[in-house]
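Every protein chain of the complex appears in place save one, which is left out.
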Amino acid sequence: MPSTPRPRRRTVLGGLLAAAGVPALAACSSGITSLKGGGENGGGAADSGAGLVIGTANFTENQILGHLYAEALRGTGVKATVKPSLGSREIVVPALEGGDIDLLPEYQGNLLLHFDKKAEETEAGDLQNALAARLPASLEALAYAAAEDKDVFVVTRETAKKHGLKSYADLRKADGELVFGGPAEDKTRVVGVVGFRDRYDVTFKEFKALDASGPLVKGALKKGDIDLANLFSTDADILKNGWVVLSDPRHMVPAQHIVPVVRSAVADAPVRKALARLGTLLTTEELSKLNKRVDVDRKDPDDVAADWAAAHKLNRR
Amino acid sequence: MHALGPAPYERQGGLTVLELLSHLAHWLTSPAQWSGSGGIAVRLLEHLRYSLLATFVGAVLALPLGLLIGHTRRFAFLAINLAGFGRALPTVGLVTLVFLAGGLSMWPVYVSLVALAVPVIVTNTYAGMTAVDPDVTDAARGVGMTGLQVLWQIELPLALPLVMTGLRLALIQVVSTATIAAYVSFGGLGRYIFDGLAQRDLVQVLGGAVLVAVLAVLLDLVLAAVQRSLFRHRPAAAR
Partner (left out) sequence: MTAIDWGWFPDHLGDMASLTLEHLSIAVPAVLLGLLIALPLAVVAHRVRMLRGLILGASNVLFTIPSLAFFVLLLPVTGLTRSTAVTGLTIYTLVVLIRNTVEGLDSVPSRAREASLAMGSRPLRTLLTVELPLALPVIMAGVRVATVMAISLVSVASYIGYGGLGQLFTDGFQRSYTTPVIAGVLLTLLLALLADAVLVAVQYLCTPWARHRTNAKGA
């Protein structure tokens, strides 16, 4: 009867289980989840010592804004970590409501429409008041920035010439003929398929779900797979490709000043002050330049934000 | 192209599982959902097309490789480790890489799906070939058959059950993964999962997931039945 191997086997097995258990427990706790001190890719909620968690949406500009917020906050001594590219607004706003993130760079008009699809306000001041009224109690929209980034719907010069397009109203002339491309959420958004139908009485031959002013939608527009593309006004590629931005006579797209949305519970005075100061310094041109540095010059959002913050003395008291 | 709106019912405190399931049943059965350019019928066919073509191309590449390695027993390490490599290769990364290299086309989808199918087919073909009783191949060589004749007339027929298993497993895995077409703007059932994520429409996501699972399971059952009936009367010449 083999008596010696058995105890050894058992101890080995036991040791293995214990060895496995320890890192599992450690990993499950927040210990291993907050990584480097700079915290760019660290995790954990605000109460785990990582400071405020800034969530960002799935396009580069939002990540730049997130890092700018982090720089501003750190400048006033508030710890902050940035979570990159969490998803569309439909995903990140509920995460904010749920407390998984604390702060979000948002855009006035679209944010209001997310909570109230019937909202009619289009001017920055009205939007800010409307947000104060219609955001859930746990959230607050802080002072909005000078910078604005609107959704724009563009066509190529050829398409504009072919159908005589200068405004969204002109799209009526090609009703049902054009292919519209944008992020998947455009299908259900007022600033999207729904708005075109309700405000301009325009329908499309097809809606292609691509991305938010990213390589998919721009590639599709270049290739001719789509006729009308949802891009962002601060995107450098619009000018570069000579695309035509159609005008919006019936104000389907409300003002979209950058506005920090924060959980009221963590919105104390230093946070407000830091972000308000950032807001006054950040203009649309500055934001466009930052976008270009990241998208065209291939610099990282966190580096670009740090440089800008240093240049504008944002991250020093 | 979905019958119900997304976020509203979510924000009102979330759905119970029962509500979700009833919404899902409605989504899967409403005729509006099945028709049209974004309807379930179209997406199913797209999905099948991607899967069948990718598996076919994978088979064209992998079968000769597996047969050769199995027949010559050289480079056996390749057959054994290819499966591990295929498992380790992140599909999202490969799709992104091919997209950035080649632009907006189906290439990222097909390259990634074929890369998924090949290891499975190679490994199973190799396993099938090595399971052939060496006495049988020795005897065949003994009576003067050339290597190629041994391969075609002796080894391959005996290895066929495992080869077919490999093809079946590859197809099922490809069907499950063909959702990646949606990552680069194309169709297939992945569209429901991807769009559902962007719109936070859980019913759509669940619908897409269920459709993929049903498609995969059905294909698996059908192919397994075909396999069984084909090899029902086989003498057991493999080890």
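Should a chain be cited, it is by its letter among A and B, assigned in written order, with residues numbered from 1 in that chain.
Methods note: a contact is a pair of C-beta atoms (placed from the backbone, for glycine too) under 8 Å apart; a residue touches a chain by one contact, two chains touch by 3 or more.
Please read all numbers here as calculations on a predicted model, not as lab measurements.
Chemist: Pick out which of B:89, B:139 or B:226 touches the chain that's been left out of the picture.
Modeler: B:89
Chemist: Check the options A:147, A:294 or A:309 and report the residue that touches the missing chain.
Modeler: Here the residue in touch with the unshown chain is A:294.
Chemist: Just one of A:85, A:241 or A:283 touches the chain that is missing; which is it?
Modeler: A:85
Chemist: In the whole complex, what residues of chain A lie against the chain that is missing from view?
Modeler: Listed in rising order, the touching residues are 5-6, 8-10, 12-13, 16, 20-21, 23-24, 27-28, 32-33, 35-36, 38, 40-43, 45, 55, 58-60, 83-87, 91-92, 94-95, 98-101, 214-215, 294-295, 298.
Chemist: Touching the absent chain: which residues on chain B qualify?
Modeler: Contacting residues on chain B, toward the hidden partner: 10, 14-15, 80, 83-85, 87-94, 96-97, 99-101, 172, 175-177, 179, 190, 193-194, 196-197, 200, 202, 205-206, 208-209, 212-213, 216-217, 220.
Everything that follows uses one rule, which is that only the chains that are shown with their structure count from here on.
Chemist: Provide the residue numbers of chain B that touch chain A in the complex, in ascending order.
Modeler: Those residues of chain B that touch chain A are 5-7, 10-11, 37-38, 99-100, 103-104, 182, 184-185, 191, 194-195, 197-201.
Chemist: Can you tell me which positions in chain A touch chain B when the two form their complex?
Modeler: So the residues of chain A in touch with chain B come to 87-88, 90-91, 94, 114, 183-185, 187-188, 206-211, 215-216, 219-220, 223, 225.
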